[in-house]
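A short write-up of the structure that comes next.
One protein chain omitted, others in place.
Now for chain A:
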Amino acid sequence: MLSPPTTTCNMADTGVVEALLLGLEKAEDGVDSLELSSSLGVEHQVVVGAVKSLQSVGEVISAEQRSSKHWQLTEEGVEISELGSHEARVFECIPVEGLLQSELMKLPFGKIGFTKAMSNKWIRVDKTSEGGPLIFRSVQTIVDQVREKLLNVLNGKDAELEEKEKSELKKRRLLSEVTVKSYWITKGSSFSTTITKQETELTPEMIVSGNWKDNKFKPYNFEAMGVPLDCGHLHPLMKVRTQFRQIFLEMGFTEMPTNNFIESSFWNFDSLFQPQQHPARDQHDTFFLSDPALTLDFPQDYLQRVKKVHTEGGFGSQGYKYEWKVEEAQKNILRTHTTAVSARMLYKLAQQKFTPVKYFSIDRVFRNETLDATHLAEFHQIEGVVADYDLTLGDLMGVLHQFFTKLGITKLRFKPAYNPYTEPSMEVFSYHEGLEKWVEVGNSGVFRPEMLLPMGLPEDVSVIAWGLSLERPTMIKYGINNIRELVGHKVNLQMVYDGPICRLDT
């Protein structure tokens, strides 16, 4: 990830660097690193080192990598280029008086050399001699063409060989064709044959002395990453929470005190006109408390009005007509929604002379549900509430439009829905450009008179409200599929470290 400015200049062979620059000065267009290495008689790798070091000091040269096919001697080819071909060596070792064929065959090059020398008609066999066949030279001198060709290749003059000859030598396994990578080096925009020593970094001394004016500095490698900082990070869900808070505050909403996870069933359900037999109040959906198990302290006259509206109605309602039990209302639970706090706030509001209010909260709620990749037993609910005289359903839609516009969501539509404590109730859908369909983004409604009137709010006051979860938009924003990677101790800290800032409207 991290690499300091290169310092290869020091490591490169200065002689080769100079030779390269001089060669380049003379060349019309450019030089090939491979040719240069053979003309200088150094390893190709040394020339490559010189190229790299020159590249690191700016635009002195420019080098383009290229690959070429190239003939190379095999191990056997190298041996022949040094000692001569097998057939030449056979010729050389035969004295004037001849050599027994059996003796010749004992030599390592004997067998192949004999055959080749015979076909070249350099030697002859006298099968009549006593003691076995004798071999004699049949010519005075020979030219060892095989060796000469190999030497040509070795000296980089393989162009002088015909293709046929090369393939013949290849067949004899003396030559092989290899691909060689080399550089095509040309003059750079600031080409010069002299390289001044480069400074690595600006120093305080240079600044004081003014030397920096005359110094040349090694270029930085801008391809590398910077040093990772030792820093703290905010959690993505909390970053999104901050933005939602900000949006509500921009819209003039006051924050509700939601720091009470434990709530009585009364404030969580009964005060919201949620009947006691409602499935949400089931053991399978709600966490009940064994300690502290009950709440006994309620505003008694209000409790009686709640009981009445459930049991027999009133306030214009038929009621649910069932036997409402205070024992059910007393049961303590972990709140299933922050609307329990909204109920407390609205009750409090009703005890004073009414003034219009806008409230919001973002806090934890708890559900004893089956857990999966997108559901946990606790999550954060975002809630907005407006209480004012004569609010309309159109007002609710307008407020929702403003709220979602701040989230960057402008295409909204509303679907009639059911909720025990709001009427009308609307599900909020937004058009998802990626999925090319409408997706649900929240729930909303107008609180029922059966909830508001027993609290003592004036009859012409309407209360509109909406809610959504904090986790879902966060998961979409940060591309997280499993909620456990986001919330709870199994969080992926790397994800927290790497997360961008949260701008909801972009």
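Just so it is clear, a residue touches a chain if its C-beta (ideal position, glycine included) is under 8 Å from a C-beta of that chain, and two chains touch if they have at least 3 such contacts; residues count from 1.
Operating definition for what follows: contacts and distances are computed from a predicted model.
Asker: Assign the chain not included in the display its UniProt protein name, restricting the answer to "Ras related GTP binding B", "1-aminocyclopropane-1-carboxylate synthase 7-like", "AP-3 complex subunit delta-1" or "Phenylalanine--tRNA ligase beta subunit".
Answerer: "Phenylalanine--tRNA ligase beta subunit"
Asker: Decide which residue listed in A:Gly132, A:Pro356, A:Gly408 or A:Pro458 touches the omitted chain of the complex.
Answerer: A:Pro356
Asker: Of the residues listed, A:Met105, A:Leu202 or A:Leu249, which one is in contact with the missing chain?
Answerer: Hidden-chain contact among the options goes to A:Leu249.
Asker: Pick from A:Trp122, A:Tyr320 or A:Tyr347: which residue touches the chain that isn't shown?
Answerer: Reading the full complex, the residue touching the unseen chain is A:Tyr320.
Asker: Give the residue, chosen from A:Val90, A:Leu104 or A:Val487, that touches the chain omitted from the document.
Answerer: Counting the whole complex, the residue in contact with the absent chain is A:Val487.
Asker: Where the complex has a chain not shown, which of A:Thr115, A:Asn155, A:Ser190 or A:Asn260 is the residue touching it?
Answerer: Answer from the full complex: A:Asn260 touches the omitted chain.
Asker: With the missing chain put back, which residues of chain A would touch it? List them for me.
Answerer: Touch with the absent chain occurs at residues 230-235, 237-238, 242, 245, 248-264, 277, 279, 283, 287-295, 297-298, 313, 315-322, 332, 334, 356-358, 364, 366, 368, 376-378, 386, 388, 390-395, 397-399, 401-402, 413-418, 423-426, 446, 448-450, 462, 486-494, 496-497.
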